[in-house]
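What follows is a set of notes on a single structure, which appears directly below.
A single protein chain has been omitted from the complex, and every remaining protein chain is retained in its original position.
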Amino acid sequence: MTLRFADKLVFGLLFSAAFLLLISLLLFNYGEALAFYVLATTMLLSAAGMILVRDLIRSAFLLALCFLALGGLYVVLNAGFLAAAQILIYAGAVAILFVFGVMLTGRQHIPEHEFDFKFLTLIFVALGFFALLARGLWNGTWKLSAEPAQADLNTVAAIGERFFSQYLLPFEIASLILLMALIGAIVVARKEPDHERTA
Amino acid sequence: MEMIEQLFVMLKQAALALPQALLPAELYARYEGMLSLVIGISAILVFAPATMLFLTWMERKVVARMQKRYGPNRVGKFGALQPFADGIKMFMKEDIIPKAVDPLLHSLAPMVILIPAVMIFAVMPFGKDMILVDLNIAILFIMSISSIETIAILMAGWSSRNAYSLISSLRAAAQVISYEIPLGFSMVAVLMMAGSMSTLDIVLAQQGGWFVLTPWGFLGFLIFFLSGAAEVNRTPFDVPEAESELVAGFHTEYSGMKFGLFYMAEFLGAFAIAAFSITFFFGGWLDPFEPLLGFAILPSWLWFMLKTYVLVFVFFWFRGTLPRLRVDLLLNFAWKYLLPMALLNIPIAALWFYLPAGPIRWVAGWAIGGSLIFGMHQLLTYHRVKKLYGRYERPSRPVVTESVPLKS
Partner (left out) sequence: MNVLLEIGVQHYLVLATALFCIGLYGATTSRNLIKVLMSIELMLNAININFIAFSKYVTPEALSGQVFAIFIITVAAAEAGVGLAVVLAIYKHFKTVDISKIHLMKW
């Protein structure tokens, strides 16, 4: 893990260049673009890293980083409540659940797929899917709202109102789903008592 | 008085005066918000380590007094310079990275744990007009930020390649996730009554009386304080870093400043829990005597600090008094006692909300709420006590029999 002096120099130059770029973007009032690009890059890199890194525990932590960056993107999108929920649920609970899962199943070495025809097809499917969708979405015309969203809208109160009026039924169903998942997860994952194992 | 009250606000204005003089008016107007944020953040970045230094000294002194010792008394008067000496020691020490560890995760973990510990200070109302950002989701922010610490603990425990560290981090994760639920529920009652998640609004809503005086506030405070103590691994909930069984838990393999960062995060967490208990239940920076006297005795930030340090003292008191809980009892306490109590707290708050204001509310609210709380407590503890005693031989009661006259 020790870096040579030349490596340090290169890293330092890269970092300072990136820093200068960020500062100049900020000074020219492109704060939103800046936040978007920084967070989006972090998110995509950590997501890609999660897939590519061999060490499973590292990929679980990279997943947590990806969720954190997503929370930041939600802040940029004026959805503060969702950002907090995202970090609380995903980074604070789901990612930790995955870390637990990795620890409990042991880090057995599972060889990656060999680089064969099937593998190539999958890469092409993913890339092609991205190209097709991205092109369509980028060039599409969207019925945008005339007035931009207010940044200081109290979304918590507004979302709460929606939950208890318009979306009451889905809300209740969601709570039922959570209860079912809770019971189901316990039943599936618990140790079987000895008298049940004989069956 | 007004000047002392607004001391820190005025300091900030003074700091802003320099860029105001240097920059053209138009440019200054555009960046004023950003500059004041930068000043506030710098203030917090100075305040947080200073608090940590003071807390380490205070803990050692307080616990020493409770154990009939003197505590640090060599460096400076009353050992007041001891934390600085410790700090210098930590900086000078060799940073040992064991061979077996995962170097990247190992060195990342102390940084990851410190960031949320400092970030939490952003929504803390230190005094009148003394809050960095008045978020309208402050309560959720506190919860979500503090849940990041679990990731860092798991990171540290896993990357250390040490069985004790791993056990400790698993314990810590289980504990933090379990206690987060009662912690969140205890804040629900507060936000219901304040009608807002913003910490500033919650403080202002207590001008008519501290929340801790109401039945739901009282119960909520107890739940919040206890689960908060568990969240930041304070005694009696410090099983993750139990010195006597796990050496030091997830930070066994750290030395030098990296260990210092863990230490700092822990103390800042304890301070934050105390400060938010004050904010949510004890009126934050409000002066309790101001409604009676008509004028403020002490500036608001001093009130905040005074109240917070009383609760911090309670943390140290716990440390000096209580033995550590066993792991299963610890989790049982969260799921089988605190969680039902926290759920009960919400209907009590709703009842309080619908009672007409005035003396009736206090009498009826306390009568109904208090009896509900007491009944629930009995219900929950009866079961546990019975189970606990069922396992052991119950000490037999001395049977009173008729006195048998001795044979002569």
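The letters A and B name the chains in turn, as written, and every chain counts its residues from 1.
Basically, contacts are C-beta pairs under 8 Å (C-beta built on N, C-alpha and C of every residue); 3 or more make two chains touch, one makes a residue touch a chain.
All values derive from a computational prediction rather than experimental measurement.
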Neighbouring displayed chains - absent chain, whole complex: A
Residues belonging to chain A that touch the chain removed from view: 30, 32-33, 36, 40, 43-44, 47-48, 50-51, 56, 59-60, 63, 66-67, 70, 73-74, 76-79, 81-82, 85-86, 89-90, 93-94, 97-98, 100-102, 104-105, 108, 110-113, 119, 122-123, 125-127, 129-130, 133-134, 137-138, 140, 142-145, 147-150, 153, 155, 158-159, 162-163, 167, 170, 174, 177-178, 180-182, 184-186, 188-189
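In the analysis below, only the chains that are shown with their structure count from here on.
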Rounded Å distance, chain A centre to chain B centre (Cα mean): 29
Complex contacts: residues of chain B adjacent to chain A: 30, 97, 102-105, 135-137, 140-141, 143-145, 147-148, 150-151, 154-155, 158, 166, 170, 173, 177, 180, 197
In the complex, chain A residues that touch chain B: 1, 29, 55, 57-58, 61, 64, 68, 71, 80-81, 84-85, 87-88, 91-93, 95-96, 99-100, 103, 154-156
